[in-house]
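See structure below.
A single protein chain has been omitted from the complex, and every remaining protein chain is retained in its original position.
As written, the chains take the letters A, B and C, and residue 1 is the first residue of each chain.
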C-alpha cells in the first residue's frame, strides 16, 4: 500500500475532509508505526470541531485509538509496562506526551500540567512531517516516548475504545478525590465520563451510587455500570426537585462524594449542594472553558467541602484502566457502550452522531 | 456581690445596652461559673451586630474569653486535657458545644457541623436562664460539657485573646489543607484570621509567605508573624497587578497553597488564580454568606486544584492553639496584636473600633 | 421469669459453669436490658479461657451478641445512628465502652487505646452488680453510653454474628492501612479475621486477592469471600515455597498490601517479605502477646514498607460493618460462615469446637 486515508479537520465547523497521505514505512529510534483498527469519537472532538479549543489546523482528529504495530523503531522493544513488543501486537497508548523535565513534571509531580504537553489528534498539524498523528486515519506515527501498552489478548478492542479517555479521566479524578468503600456517590452526567465514573466508583466499593443524567438509554447504561438510582433530568427538570431527590436518596444529608461529569458550568452550582457537609466534590467535567456562573463561595466554607479538580490523565492511569478492563464484567459493559460504528469515509456522520447524543459511544473502523 | 454587668445586643445596628444581672453563685453538675478577665471583640461580632447572622435577641455578645473559675459544679474536676481544675484557675474554653450524637458528630466525624451546635456569645438568649452566656460580661455560666482549658501560668491572657478564635480557625483550616514544610504560601487578608494563618504557616515551616492586605499597621504585623513579602492592596489596587506580583514572588507558577482570609466573596476569584497548578486553595474567610460572585469553574479543573472549606473549630484546635502559645515567640506576637482596650461600659466604642479597622485586636476588660 | 442462665469462666482452663442469676427487670438512665438471641464464640474467648489475658474472674464470656431489647432506661430513645429504639427491637452493640475524656480519646483521637476501655464479656466481674455483662447468657445489662445499633429487619442475626468482631476488626485495620481499588492483596490466615479481611479487600475493589491458610473448608470460604487464589499451608508447608508462590501470583514483586490475620508471631516474618517494595503490611493478628521472634528490621528500611498496627474497633466500624451486611451477597456469605450451633448449656462443647478449629464460626443460641 502506498497511501493511507485520514479524516482531517481543515476549518472549524466545516465537514472533515478525507485526505490521502503517503503511507509511512520507516520509524526512527523509539518510534512506532501503527495500523489503526478502531478509533473512538470523543466529546472533546466536537469541541475541537466547533473551534472551542485552538488547534493548529489542519489536524487529523482522534485521540482514542487501538491498532496493530507495523514497524518498531530501533530500541523500542518493550511497552510501558515492560512487556515485550512485536510487530503485529495490538496496542493502545496514552494520547499525551510530556517533557519530563519542567517544573510540573519534575518538582511538583503534576505531569498532566506539563508546560510542553502534546496530544495525538489535537496538537499536531497534519501538514507537518510525519503528518499522521491522529486516530481518524488508517495509520499513525507514534513519537519516541509515547506510552504504548500491549493489550492483553483477552481484552477486546471495543472494550478499550468503549472505555476511551473517559475511563482514564475518571480514574485520575477518583485518584485525586478518592471514593472509599461504603461511600455514597452522586454522579452528575451520564455521558462517557459519567458512565466511567460510575464504573470506577462501583469498582472502588461505593455502597450507593446515584446518577443524574439522560437520555433514557444512557440511564440504562448507568444502571448497568452500577448506579442503584438514576434521576432523569428530562423527567425532573427542576434543579431544586433533583436536589431534594438526591439528598433523600443519600439519607438526608447528601453524598460522601459528588462527581461532576456534565461539562456545562451550571452543573457545578447544582452539584456543590449535593455532598454532605465535610464531603467531597470532584469537578471533572469542566475540561473546556464554558464560561462563568453566579456562584456563592460561602457554600465551600459552610459545608466544609473539599472541591477537587483533575486534568486529563497519566500513563499509569491507562495502566489502571487496562487492568480494570481485564475483568470480564467491565469488558462487557464498556464494549457494549459502543452502539454506532462508521467506516473512516463516514467520519462526518460519526461526528454528527456524537454531537447530537444519538449513541452510547461512537467509533470509526478505518 | 449581688449583680454583674453585661453588654447586650438588644436590636441589630443599635448600641449595645449595659444591663445588670443577678450574679450567679451556684453551678449544677459539670457546670462552672467564671469571672471574666478579658474578652475579645471578633469580626463576627460586627456581623452579628449588623444582623447578618440570625441570633435570639437579646444576646450577650462575646465568644473569645479568659477568666478565673469562681465555682465548679459537681464532677467538674479536670479540664479538657485532664489537668486538675480548681477555683481561681485562669481558663479559656471552646466557644461551641456540640451534641456528640448526631450524624455529623458521630458517623462522619465533622463535629463543627453538628446539627445542634451552640456557641457562647451567639446562640443563647440573655432572657433565658441562666442569662450569662456571653463574654461581654463580668461573669459567665459554662454549661456541662464545655471544653475548658486551664491556661498555663506562663501564657498571658493577652496572648490567648490576641490570638482569639482567629488562631483556632486557622489551625483547623490548615489541618484540612495542610501546609507542608518548604511550601510557598500566599495569605489573602491581614485581619486576625489572616495574621493567624501566617503564624500557623510559619510554624509549619513554610519557606515563603506572602501576605496580601492592609492597612500598613496590619502589614507590619504580617511581617512580624512571618510574611517575607507583603502586598498592600491600597498601594496596588489592581487585582491583575497583585496577581502578577504574587505569582512572580512564588517563582512564576503560583504558591503551593493559598489561604483566603478576607471575607469578601470577590477574594475567592482573586485567590483561585494564585496557586500553582495542582496546588491548594483554603477558603477560610467566607464564614458569613456575603453573596454570589461571577466564577469560572473551569479554573478548578484546568489548574487541577484542591479547594478546601473549613468551618469553625473543635476543642482539640484550642488545645493546639494553647500549645502554640506556650512558645514565647508567639505569645509575644499575639499579645502585641492587641492595641485597643476598653472597659465593659465602653463596649460600643470597642465594637466601633473593630467595625472601622482601627486596631490590630480590640478587647474588653470587664 | 425470675432467673437467667449464664456460662461463666470461673477458673482458667476449667470448664465454664452454668450459673443462674436473678433476671434484671429495671434499667437505670441510658441503660438497657437485652434478651440474648445469638452469641458468637470468638477466638479471643479461647485466649481468655487459657488465661492469656488477665480478666477479673468469674467472668461471663461473650462479646459478639445479638438480642432483643427488653427494657430501655430513661433517656435511651435512639440508637447510635439516631434511629428510634423500642422494646422488642433486635440490636447489636459495640463490645467496648471508652471514657471519651482521656488523652487517647480526646487529644489523639485513638479511642481504641482509651486508658479506661472496658469490654462486655471480658472486663466485668460476674460477682459485681449487675452481674450480667457477657454474651454467653440469656440476658445482658448494657451500660449507659453503650453504642447500640438497631439491626435492619432485612439483615439476619446470623450474618451479624457470622461476621462478628472479626469484621469490625478488619474494617478498622483496613481503614488505617487502606486497600485501594485495583490493589493486589495477600491475606495471611483464614480464620474469621482473615476471611473478614478478604471480604473487606474484595468490597474495596482489590483486583487480586491471595489467601494463605487452611484447613480446606476455610480455604473454600476464602474463595467465596473473594480470594482468587488460595495457598494451603498444609499442602505447602515450606515458608520459602509459599513466599515464591505468593510473589509469583502477584506479578513477581509482591502484593501492594499484605494483611496478617494469623496470630502466631512467626507469621509476621513470613508476611513482611510478601509486599512489593513501597508496599503496606497490616499486622492485625497480633492481638495477644504471643512472644518474640527473630526479626530483621533492615527489611522495613530496604523494602521501604509501611507496617501498620490496629487494635480493636470503634462504634463507627460497627456502623460500617452493619452497612456492609445490608448487601445480600455479604449477608449470605457471613451467615454461612456459621457451621456449628449450641444451646447455652453446651457452652463448653462450643468453646471446644473453636479451640480445635472444627467449624467456620461457632455460636450459642441461649
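Please note the rule applied: a contact is a pair of C-beta atoms (placed from the backbone, for glycine too) under 8 Å apart; a residue touches a chain by one contact, two chains touch by 3 or more.
The model shown is predicted, which means the values in this text are computed figures rather than measured ones.
Touch with the chain omitted from the figure is made, among C:20, C:77, C:240 or C:277, by C:277. Set against the missing chain, the residues B:151, B:198 or B:324 yield one that touches it, B:324.
Here the missing chain is touched by one residue of A:87, A:107 or A:234, and it is A:107.
Among C:305, C:318 or C:359, only C:305 touches the chain left out of the display.
Counting over the whole complex, chain C has residues 103-104, 108-110, 112-113, 176, 251, 253, 265, 268, 276-278, 283-311 touching the chain that is not drawn.
In the full complex, the hidden chain is touched by chain B at residues 178-182, 200, 203-205, 207, 320, 323-324, 327.
As for the chain not pictured, it touches chain A at residues 78, 80-82, 101-103, 106-107, 109, 315-316, 319.
Quick note on the criterion: only the chains that are shown with their structure count from here on.
Although chain A and chain C share one sequence, what matters here is the overlap of their interface residues, and that overlap exceeds half of the numbers used. Annotation, chain A versus chain B: rotation angle of 180 degrees from the Cα superposition, expressed as a multiple of 5. With centres taken as mean Cα positions, chain C sits 43 Å from chain A. In chain A, no position touches at least two other chains.
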